[in-house]
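After the structure tokens below, expect a handful of questions from me.
A single protein chain has been removed from this complex, and every other one stays in its place.
For clarity, chains are labelled A, B and C in written order, and residue numbers in each chain start from 1.
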Amino acid sequence: MELDEVLGRIVDEVAPLRGAGEVADYIPALARIDPGQFGIAVADLGGRVVGAGDWQVPFSAQSISKVFTLALVLAGSDESLWRRVGREPSGNAFNSLVQLEHERGIPRNPFINAGALAVTDELISQVGDATGELLDFLRAESGNPDLRVDEEVAASEATHAHRNLAVTHFMASYGNMHNPVATVLDQYVRQCSIEVSCRDLALAGLFLAAHGVRRDGSELLTSRQAKRVNAIMLTCGTYDAAGDFAYRVGIPGKSGVGGGVLAIVPGRCSIAVWSPGLDARGNSVTGVAALDHFTNMTGWSIF
Amino acid sequence: MELDEVLGRIVDEVAPLRGAGEVADYIPALARIDPGQFGIAVADLGGRVVGAGDWQVPFSAQSISKVFTLALVLAGSDESLWRRVGREPSGNAFNSLVQLEHERGIPRNPFINAGALAVTDELISQVGDATGELLDFLRAESGNPDLRVDEEVAASEATHAHRNLAVTHFMASYGNMHNPVATVLDQYVRQCSIEVSCRDLALAGLFLAAHGVRRDGSELLTSRQAKRVNAIMLTCGTYDAAGDFAYRVGIPGKSGVGGGVLAIVPGRCSIAVWSPGLDARGNSVTGVAALDHFTNMTGWSIF
Amino acid sequence: MELDEVLGRIVDEVAPLRGAGEVADYIPALARIDPGQFGIAVADLGGRVVGAGDWQVPFSAQSISKVFTLALVLAGSDESLWRRVGREPSGNAFNSLVQLEHERGIPRNPFINAGALAVTDELISQVGDATGELLDFLRAESGNPDLRVDEEVAASEATHAHRNLAVTHFMASYGNMHNPVATVLDQYVRQCSIEVSCRDLALAGLFLAAHGVRRDGSELLTSRQAKRVNAIMLTCGTYDAAGDFAYRVGIPGKSGVGGGVLAIVPGRCSIAVWSPGLDARGNSVTGVAALDHFTNMTGWSIF
Partner (left out) sequence: MELDEVLGRIVDEVAPLRGAGEVADYIPALARIDPGQFGIAVADLGGRVVGAGDWQVPFSAQSISKVFTLALVLAGSDESLWRRVGREPSGNAFNSLVQLEHERGIPRNPFINAGALAVTDELISQVGDATGELLDFLRAESGNPDLRVDEEVAASEATHAHRNLAVTHFMASYGNMHNPVATVLDQYVRQCSIEVSCRDLALAGLFLAAHGVRRDGSELLTSRQAKRVNAIMLTCGTYDAAGDFAYRVGIPGKSGVGGGVLAIVPGRCSIAVWSPGLDARGNSVTGVAALDHFTNMTGWSIF
């Protein structure tokens, strides 16, 4: 079965699920999204991308941006980062402060909010304009020069940032924040507010399937670094459902509360899905179901 | 034995302890205090005050200010406060976030930092200029018009406020902060940075021994409210050593990392001690020893 | 107003509250108690005891026994105990394991279950038959030779002891248990299952009002030790409501889930109340209300 046929079937299979789950409602700009939308795109190592459903509709990347920020920091230098962020699953609600206190300001991994804030801080130290760097990368890989921050979302998130400000000041109190809290928060929020389509996302994430190599053939990450990012996605990429995701979908994935998920079949392809309705643990109901179908139909599980 | 004789003896008794403990060193202005200083003052219900040692030397009130801010808020209205701050001992390090997360942004009591920040927030809502209100009260009760904020200490604390900023944003994320975080922090830090002497402090705290009645005969708190404040001082006033303080000293007390302690013999007198060296739990080594002597010599324990 | 008149009035005052709250229902023998019962007794330093209501009806002492076990251990030797049990309020649900883990097997205070189990273990090491020792003491002080363990309650508690067994094994894993877990649990459960009336309890607790002196004039505790027990009762005696109890009632008290409370006015008298209905924090609704009336009517608050 050809890939576009697979994707077409998946669109049919998940049709009854469309609209299931709850749209993130903590900011107005996300709350008013039509929950019935669903898109899927697959990019292969040759750089070809196929899609189905609403695969070209832009949505808010949210936590999926954490994968790219992490990769850009590791590309710059992976020595300093691992002294201030761990690599182990957290086993807690994604924004809990208990563990952070227990481990004296060192976040468990780069995909919980605390860890991502430290990664953003590190990228700011490396390049200054972290969001600009991220946009440059995403535009280059996706071939979409129009990728941009949704300023309304960013502004709205900034007014709901008390929890993330608490986390950032808390790390700062342990000396684990190198730039001003306000700067880090601003950059973090802007990165999360970048709009991408499934098409953009599949292409931008392809380097993780390609052992670290970008679409132009240059190396962003070494093979070992790409393996590292994939391992972190598998163990920590879907909030407190990483174990279930590993089993059901069987490949590394990173979700965001915008309803998107980026998943990687190492050595083969990257897949992006999107549907706004979330389950109780913050992952797209229809998106995860679609990935489940995808790996079942293709047999591309890593287990 | 007359009170001034008692105080003189205490100065002799604690002489070997002078300099014991560690001076709070997280801000330079506190770190350079001469640790050998010690003062004690007692004010009785008639408004007489006697003192010994360095009892007229000003020091940083720090957390002792929390007693007065609480009293001023309760004087304004004690309905709203108890919906957002508890009244139970915390049994944790004084600035832990774990319990605050467990209880969804409601601090355990008004004397842990989180609780005091909520109290300050409440006072701002009541009167606007919280620090001004506090200074007015302290000046009136002590009869010392020169009481003021030590601006160097305040500025220095403001640059070390990450932990308190984390706590305040965290409460704000639960909706338990009514004024802007920056405003609350600024007022909180300024209140902590007020300079008082033992003499000032004993006079200012006298209303708690006098069932809520101020030195001019007006009622700040009802008798029940004063009892409430005394009970909170006893169970929560000395960080994670409230149980030991209750036993050793046997009367309500509130300490600060500036090395001061205010203690109350209900119906009789207020006592202020000061010596900068702190024990491992943040209470003045020599100050607590002096209070221990005081209640033993006078027999004025509540137990 | 004479004391018996005070008690008569209190019976009238709390009449509307009789039956309020929930009877402890985790064991059948407690669950079938008539919730409408209420008794109060006061014993003064002269050894006179007056009572009202159901003051001579026996009820299950439960956690109130912890006060006496603690006193007996301290009478034997208070050096060793304080190396294995703390003296600070816990600020958690009364049977939480979190704090015990955080503090590596050292319970916060002698009145949480973990602490009381360590105290029982200590008493077994001192005297062997801990329950026998406790019964001897209670019988002598109350003058009631019929005081005994309710074997049905004890047997029933033993079959619901998983949580306490967990706590005891947990302390044992840190080396903080000197006798076999089964022995300690058996003794602990039997102590909790002793039946006392308000009359018995007021007389048995009188030594805490009398600075440690027993009814026969012999010294069980030194004055300092008695003060220590009173301070622990005030800060830790009523589960997670110690702060509120300190304020409302204003004297040291220890409650049990059988619905009893023992309270002490140092230097003056001991008071025992009983009514089976409990509030959400495990304290007798009507019993605490009665103590509130008592201290208001007599003015005998320590604050």
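Following the convention adopted for this analysis, a contact is a pair of C-beta atoms (placed from the backbone, for glycine too) under 8 Å apart; a residue touches a chain by one contact, two chains touch by 3 or more.
This structure is a prediction, so every number in the text was calculated from the model and none was measured.
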Chains shown that the absent chain touches, full complex: A, C
Residue touching the undisplayed chain, where the options are A:184, A:236 or A:269: A:236
Among C:7, C:41 or C:167, residue touching the chain not depicted: C:167
Omitted-chain contact residue, chosen from A:37, A:90, A:144 or A:270: A:90
Of A:37, A:109 or A:270, the residue in touch with the unshown chain: A:109
Positions on chain C where the hidden chain makes contact: 96-98, 101, 162-163, 165-170, 172-173, 177, 181
Residue ranges of chain A at the interface with the undisplayed chain: 86-92, 99, 108-109, 226-228, 230-232, 234-236, 240-244, 246-247, 250, 252, 266, 301-303
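The rule is short, and it goes like this: only the chains that are shown with their structure count from here on.
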Rotation angle superposing chain A onto its copy chain C by C-alpha atoms, nearest 5 degrees: 180
Rounded Å distance between chain A and chain C, as computed from the means of their C-alpha atoms: 56
Gap in Å, rounded to a whole number, between the CA centres of chain C and chain B: 32
Chain C, residues touching no fewer than two other chains: none
